[in-house]
Each structure stands twice: as C-alpha cells, then as structure tokens.
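Every protein chain but one is kept in place in this view of the complex.
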Amino acid sequence: GANNDDNKSSNGKGEDFEKITFVLDWTPNTNHTGLYVAREKGYFAEEGLDVDIIMPGDAGADQLIASGKADFGISYQEGITQARVQDVPLVSIAAVIQHNTSGFASPAEKNITSPKDFAGKTYGGWGSPVEASVIDSLMKIDNADVNDVSIMNIGDTDFFTAVQRDVDFTWIYYGWTGVEAELRGEDINMVYLTDYTEKLDYYTPVLATNEKMIAEQPEAVRAFVKAAEKGYKFAINNPSEAADILLEAAPDLDEELVKKSQEWLAPRYQDDAANWGEQKLSVWENYAEWMFENELLDKPLEADKAFTNEFLPNEGGK
Amino acid sequence: MKKQFLKGWSSLFVLLLLFIIWEVAVRLADTPSWLLPSPAAIFTEAITGWSNFSIHLLSTVQLALLGFILGSVFGLLTAMVLHLVPFLREAVYPLLILSQNIPIIVLAPLLVIWFGFGLLPKLIVITLVCFFPITIAALDGFRQTPQDLKTYMMMAGANRKQLFWKLELPFSLPSLFSGIKISATYSVMGAVISEWLGAKTGIGVYMTLASSSFRTDRVFVAIFAIMLISLLFFAIILIAERKLVRWRSIEGETK
Amino acid sequence: MKKQFLKGWSSLFVLLLLFIIWEVAVRLADTPSWLLPSPAAIFTEAITGWSNFSIHLLSTVQLALLGFILGSVFGLLTAMVLHLVPFLREAVYPLLILSQNIPIIVLAPLLVIWFGFGLLPKLIVITLVCFFPITIAALDGFRQTPQDLKTYMMMAGANRKQLFWKLELPFSLPSLFSGIKISATYSVMGAVISEWLGAKTGIGVYMTLASSSFRTDRVFVAIFAIMLISLLFFAIILIAERKLVRWRSIEGETK
Amino acid sequence: MKLLTLESIGKSFGVNQVLNDLQFTIDQGEFVSIIGPSGSGKSTIFNMIGGLLTPDEGSIVLNGKRINGKRGSISYMPQSSSLLPWRSILNNVVLGQELQGAVDKDKAIAMLKKAGLEQFVHAYPHELSGGMKQRAAFIRALLSPQPLILLDEPFSALDELTRADMQRWLLDIWEQHQPTILFVTHNIEEALFLSDKILILSEKPAAIKKSYDVPFQRPRNEDLFLEETFLQSKKEVYHYLKNVD
Partner (left out) sequence: MKLLTLESIGKSFGVNQVLNDLQFTIDQGEFVSIIGPSGSGKSTIFNMIGGLLTPDEGSIVLNGKRINGKRGSISYMPQSSSLLPWRSILNNVVLGQELQGAVDKDKAIAMLKKAGLEQFVHAYPHELSGGMKQRAAFIRALLSPQPLILLDEPFSALDELTRADMQRWLLDIWEQHQPTILFVTHNIEEALFLSDKILILSEKPAAIKKSYDVPFQRPRNEDLFLEETFLQSKKEVYHYLKNVD
C-alpha cells in the first residue's frame, strides 16, 4: 500500500518521490495511454510522484483500490455504483472517456443494425444481470422484447471467437475490438448504447481512488490527476507519439492495433466536455436510477459521493 | 486416510476452533464485509440465498457428475489399452504425464474457440482433469500385481485375457479407487472452471457475479460449497470402495 | 515412470507425429492463425520473440523456484511435525486433504486484496500448491517404514529422535521424492496462476497480453514454455533423486 | 507308464547356462522330488514344463505330446499359496478348473471338507493360517484337470511344526488320489518322507547328478523320521548333494 509515510523514494537529486501504485482494469490498452504518457514524459515526476502501473489479474481493480492495496486505478461507473451500494469506499476522480463508446457488435452479414434486430438472435455476455437489463431497455425503446433474445454466457471469450461459435452479437468497446475488426477487414455493425438512451451514456472507464486517500492525501490525489490530465491531453494532440509510448511500455501489444485504436480514440477522450475528465452529476444519477429501476441495486445510490471533480486542474479552485 | 476421515472428530474440533478465531478476529478488527466477511455472515447468506444458490449448485453437481463419469470411463479404457498393448504404453505414458503440465485454465479459452459454448468443451475440460489420476492409478495397479500371482496364473494355463480379467483388474481395484477418489474431488473444481467457459447457471457463474457485485460473502459461500461437494463425492466413492474391495480393507486390518 | 522417461524415444516419435499432423491439418484447412496457429508459426514466434519472451520466462522460473523451495521446506516441516505429534496428525491430516479442495483460482483474487501486489500473495499461492504433495508423500513414507526395521531399531535401544533421523527419514526419501517431483511440476503452473494476481513480467502476464491482443501463437508459445519448464524441473529432481537414493533404484532393478 | 519325459534339455539366460543335457522321466502316479542347491535351476525346470519358458534344446513330452512352450498342460502349486485375496476359498480352489473350462463346485466342497477346511469354504484367504492356505492351494492344484502337479517348495514358508503336519497331510491325500507329482524341496527329510524317487541336481549348468530311489514302503507314517534306516538314507542323499559342490 502507499498510504504509509515511509513510502518515499529518492531520484538521486535528493528530491523525495511519493510512491504510487496504479492498477489497470485489464491488460494495457489505449484507454490507459495517458497514464503511460504521463509516466514516460515525466509528468508524474514533476508532481513528485513515482507511479507504478500494475495489471490486476482476474480480480479486477475495484477491490484493490478500495482496500488501499493500490492508490489509484481504472474503474467503471457501473462498478463504482454497485460497489458504493455495498459500502465499498470507491470514488471516481476523472472520466477517461467522456461518452460511452461501447455497443453491441455483430458481423455485418447478421444484419443487426438496431435493437429490434436482436430478436431471435443469440447474445454472448459474461453472465451479469446488467446485460439483460441494458438489452431490455434498448429493445423497449425499439419496440421489441428482450425475451426473444437468447442470452448465453461466454465468459472471457472475445468477440471474434464468439461470433464464430453460436453467438450473433456481443458487447464491445469500439475503440479496441472494433478497430481490430477493421484491421482484420471484417465488417461489423455497431448498435451504440448512446444512440438510443441518454441514461446509458455513463462514464466508462474512469480513474478511481478510495475515500481514505481523498481524506488523508488530497494533495497526492490532486497531483496525480494533474499529471494524468497532462498525459491524456498529450495523447489527444499527438496520438501517434502517444501510441508509441504505450507500445514501448507494453511491447507485447499489436502495433497496428494500438496505432489505429489511438487515432480513433484521441478525439473521444475529451469530446464535448469543457475539460478532460469532467463528470456530471446527472450522468451518475441517471444511471443509478436506471439500475435501481431494473433491480440491479439493492438500494439507491448517493450519486454525489460517488465521484468528484474537485481534483481536476481547472476545477480545483471552485 | 480412510480411518482418519471417520475418527475425524478431532479435526471437526480444530475446524470449529478456526471458525471461531476467524469470527472473533473479524469482529474485533471490524473488517468490512466486502474485504472479509465473518463466518456468521457467510452462513446467513448461505441460508437466505439458498433458493437462488441451489439452482447453481445443482447445475454444477450435474455437470461434475457427468464429466466425472465420462472421465472415469475414458481413463479406465485408456489404462486398459495402454496396459494390454505394451508398445503403446511405452510411447504414450510419458506423453500422458507431460499432458498434465498443460495448464487447463489456459487451454480452456481455446477449447471454446474450437468447440463452441455447448456442453462439449465443458465436458472436455472435466474429462481432461478427471481421466489422468484414474489412468495412472489403474496402470500402477495393473503393474503392481504380484509376480507370484501372475506366475501361478500363467503356470495354471491362463491366457492374456484371463490374466487381465481374473487377476490384474481385480487386483488393481484398490489402487483404481484411490485414483477415482482423486478424480471425484477434482471433477467439482473442473466443473467450476468449465463454467467460466460460458454457462447460464452453476457455481462458477454465481461466483463471477458475486465478485463483480462485491459480494465477498457469496464468494465464500461458493468456496465452501465447492469444498463440501468435493467431500461428498469423496465420501460416496469411499463407501462404494468399502463395498467393492472389502477383502482389502479387512486384510489390511488383520495384518 | 523413470525408466520410461529415459527410453522415451518412442514418445518423442509420437510427439513429432502429432506435430506433423497438426501442421498438415492447419495448412490443408487453411485455419486462420488467430484460431489455431500452425506449429511452424508457433516455433517462428518463439524464436523471433525470444528476446522479449525470455524476460518473462526468467521471471516465472525464478518465482516458481522460490515458491517451490518455500513450499518444499514448509511441506516437509509440516509432515515432520504431524508425524512426530500423533495427536496433531489425527486432527490436521483430514483438514490438509480438505484444504486441497479449496479452489486456489478462486481464492487467489482474495489473496491480492488481503496481501497486495508484492511477492507475498504469489508465494502463498505457489506454496499452497506445492506443499501438499510433499507433506502427504513424506507422511506416507514415514508411515510405511517397515515394522521389522522399526522393531529392530527399538529393540536395539533407539530413542524417538534416533528412530526418526536414522530410520524413518531416510526410508521416506523415495516416497518424498515422488512428492517433490509432483510439487516441482505444479510450482510452474502455480507461478503462472500467481502472476495473474498482478505482476509486471512473467509468462502469466505475457499470456494475458497475448490473448488480449489476439495473438494465439503467443498463447501457444507460453503453453509450450510452461510444459518445458515443468519437464525440466522434473528432470532435475529426477537426477537429484538418482544421486540421493541410489540404493533404492538399484535394489529395485536387481529384485 | 511314462507320463512326463524331459529329453536332453538345455537352457541359458544370456551367457548364464543354467541347464545342460537334463533328462528324466516320471511315471503315471509317481511322486518324484527334485533337490538341488539354490539357484541350480529347479524353478527354471518347472517354468519350462509349465510353458512359461521354452527350452533352448531338447523336448518336453507329456503323455506322448511335445509341450515345449505350451501352457496349461500341468497344474501348479507355488511356495506362496497364491490364492486370490478377493475370492472366497471355494472360488479360489476352482480357479484351476475355471481357467481350463468346466467348474465342479460340489467336488470342490467335498474336497475342502475332507481337508478339514469345512468352516472356511466361504472365508477369504486372509482369514486362514499359513498351513490352511497351502492346503487350499494344493486342493486347487488337485482339482485342476491336468494330469501332472508341480509343487515348488510348497512348505518352505511354514514353521517347523506346521510343516510336519502338512507333510503328513500331503502324504495322506496323495495316497488317496495317487496323482502324479513333481516336487521341489530343499529339505532332504521331506523328500525322503514323501517321494518314490529323488532327483539330485548338480550345480550349474545343472543336470541330474543322481536319481535316488527311496527305499521305504508305503503307507508311511511319521515314525519313519525317527528310524535308523531313515537316518541312513538321509546320510546318503546328503552325501550325493555335498559331493556336487
């Protein structure tokens, strides 16, 4: 953990660096580029931070951040919402991507272009009740019924494999899997959540920390977010160079995929927001309400405690 | 091993003690439930969530049983073929042992790629997990048949088939049962892993959902359920063994 | 088992045959590489990617070795204590067996939550995987010490300590080594699993990266690497065994 | 009438020549013992008659038929009783028949009764003492349909007193059924007490050094052991055996 006072390291010039552990949500990908840039370009160092970026393994990042085994990490609005309802002290401190870029993908030949086309098809998911509810919501809007969809649990299996086997559509991030499809020359149709309802335009992914960190080391949080923002800004402006930095940090990744994905994602990090990372209370409230209505939560969320903009460089003063 | 299980009262006592220590420690340290739930909380969840959990439980038990039976049959047949065809045994036995170092958890996704999401890849996983201990145990049992019994049978004019069915197979039963016992307990874990390859119900599914919704208590319910089913399977095989190879256990006691 | 490994030329041949069939099948069916790469492609990737992969490999080997040593020491100590304190053995032995039904893969994430990302949770995982076969093998070895040797030692006036160090421990060596062999191969798989708990390098990390970037060929490189390291560990222990319990192997051959 | 003839049998294991020009015959109904130093090849002879090994030279003729390398022509009783532990005594003693074809359980039960094993018909081998196990093993050999019984040191694992009992019992039952028996033993007294003829083997490569005709009348009883002539015969056989060294 990093919450101890003796977690200092020296850079040789006598300056003390605060050791920070950052845990990813999965393997490194273009969602994380800003952080690698911030580390590589020395933005973290400028803030006096020595950031260690770690992959979480199967467990996912949330519990690790909450328990303080990691100081910061990548999370999702959905996860944080569920976590807070279970009294897990997670707080979102910045939205990595302003709008939800996920959607339901299917090979073009299946002709699934809107939610009503889901009917009679097989969806491959990871077994969460959220999926059924999301599909339900979309289909209701499109005057169709979720009961006509066969939902299958495909575990960790990726989109390309799944659609070869029994499955017609799955839920993907276009920025990674969609781009891979382009690279492979496979035509896919996307049904974006945001095209059908605002309630499902939630923040995914976000940067998160725990309540203890905010209470006890607000300066470190501020410093971290500041450096991360600089990193993402760089990635927005120099996607190609940022991709190289990511590739250098994770050489096992496919170069073409990273480059292309970075290009696709660069304008979407900040998108229409005034500043990178900003989160709106309405988004948190909308989504929590939607979840509660769909019986995905045991009790309503106190949305204002689930996130904060106070550490963003341009909002800090407010 | 068998005896100890029966006179395991002292074990039960130690187990109880461990639970009490755990309960007290969690209460004293005031550990949040999502980090480490108390045994009482786990127990409560097991009872209140039973109606939901039992569906998953049943599905896993069915899957494990099916896979276990398949694996046992396959394992025994493999052992028989390898034993009766010495050339094959020499070539294949080392590969069998090697195959145990193939990390199943890694292989699992590939199985889905090749065989889809149906029952087949799941059964393959469980079979892979189950057949090996049985094959090895049976082969060892066949080979450990005492030379003097074999010499007698051959001197008395037994042919290869008689030698196998009247001597080697019955002689290998105790060894075979050790293998079956191991396989039976493995089959449960194998079923849970295979459920991660995509299933609608099952302890594996339940566990994934529990951990993604921060219900650590449910994760523990699942862990304990896996242990209990394994134990149950073990006990059933033990009883079957007692019925079938009574001569061995009595012999061991009088010796 | 040992002999077969040495005269395993026929196995090598069968293995080669399998690879050739695989290669031909992939070429004929024109299977896309992300679905099932050909052995040649895997081999090429292993060579071109070696400089990068070797770092991961080394890290896993180190982790596995460390965990294996820890697990062995812990396993042997446990066996000694349990053997020398019969009351403890009775109470704890069944629990040990029960503990093997705790699904490590499920427990692993909890270990990270409790112990962080350091070496500790990883070593706990490998130790849990490694210590059990050794403890069981050692306990069995101790207990199988022939009664006539024990009677001789006691009649000749040996005390408990002498009985253990001069008789039971040396006698259990062959059995112990079977346990150690199993543990050694398990340790590699244990290390890979433990790397999924969050690590920067290691075959587990490499494999996750490979599969998330759709590089099935690399997944296979990792699988084969795991098998080869396991085999290597096994061979090393085998050699050590030959040196240390020469009396046993010769005895077996002359009998 | 000649039942078994071994004609100039030779057998080597690699460079180790075990038997050289071995020949002897056994008549129908005869009780013949083979005595020889340890490792001289007695069990090897049995294995060849039983068809487990094939002689390098010579031929083995049973009832006029050459049986080199042919299994199932004789019945056998080894040193260890070799009863199958998972079979009841009854099912064990019919095993020899079972391997050859028809099983006659009534005869088996009758035989077990005569052997004093009435109570143990449905018992398992581990419930029997060493002597009782050997009785069962002999009955198994006796019940088998083959015309010749080979006994390979059947009593050497028993203690002195049980052994003496068993010798008397064997003599008894032999006198009742008069099967043809080829018997291997290390014990000169045992051979003298039981047999019509003792074949004394030389050290390897083994051949028949001496065929000693036992001079005692039948029926015999245990008093024989303490008689003067017995001691005399013992001295003679001992002498032949020693001179071999």
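By letter and in written order, the chains are A, B, C and D; residue numbering begins at 1 in each of them.
Assume a contact is a pair of C-beta atoms (placed from the backbone, for glycine too) under 8 Å apart; a residue touches a chain by one contact, two chains touch by 3 or more.
From a predicted model like this one, the values you see are computed outputs, not experimental measurements.
**Q** Taking the whole complex into account, name the chains on display that the unshown chain touches.
**A** C, D
**Q** Can you work out which residue in D:Asp104, D:Asp159 or D:Glu175 touches the chain that's missing from view?
**A** D:Asp159
**Q** Could I get the residues of chain C that touch the absent chain, sorted low to high?
**A** Residues touching the hidden chain, for chain C, are 148-149, 151-159, 162, 166-167, 170-171, 173, 245, 247-248, 250-251, 254-255.
**Q** Given the full complex, what residues of chain D touch the hidden partner chain?
**A** 37-38, 156, 159-162, 186-188, 226, 231, 234-235, 238, 241
Quick note on the criterion: only the chains that are shown with their structure count from here on.
**Q** Let me have the rounded angstrom distance from the C-alpha centre of chain B over to the C-alpha centre of chain C, please.
**A** 19
**Q** Can you check how far apart chain A and chain C are, centre to centre, with Cα atoms defining each centre and the answer in Å?
**A** The computed centroid separation for chain A versus chain C comes out at 38 Å.
**Q** Can you list every residue of chain B that touches 2 or more other chains, as numbers and ranges?
**A** 35, 109, 113, 211
**Q** Got the chain A residues that touch at least 2 other chains?
**A** 59-60, 63, 67, 161, 164
**Q** Among all the chains shown, which pairs meet the touch rule set out at the top?
**A** A-B, A-C, B-C, B-D
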